[in-house]
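Removed from the display is one protein chain of the complex; every other protein chain stays in position.
Then we have chain A:
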Amino acid sequence: MDFITTNIRLPEEDYRELKKEAYHRRISLSAVIREKLTATQIKSDPLSLISEVKKIAESNSKKLKNWNSLQALREIRDSGK
């Protein structure tokens, strides 16, 4: 695989996290970033995206079990609230 060298600007906090991970795993910062990019691409396939949506929906449902979303929407649309 051919690599291209480039400069990227990262938020300081993200940079520190990535550096830390690279140090602990004894791999380069570039390798960590490449892995993260690959993982994002894999997660974007339809089945894994649906399973992520379901997972988040399950987690949200703990707080939203008595919430009436339709009523909330009607309030927003009819009363501008």
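The rule is short, and it goes like this: a contact is a pair of C-beta atoms (placed from the backbone, for glycine too) under 8 Å apart; a residue touches a chain by one contact, two chains touch by 3 or more; residues count from 1.
Here is the rule we go by: contacts and distances are computed from a predicted model.
Novice: UniProt names the one chain left off this complex as which of "Sorbosone dehydrogenase family protein", "MbnP family protein", "Branched-chain amino acid ABC transporter permease" or "PIN domain-containing protein"?
Specialist: "PIN domain-containing protein"
Novice: List the residues of chain A that touch the chain left out of this view.
Specialist: 43-44, 46, 49-50, 52-54, 56-61, 63-65, 67, 69-70, 72-78
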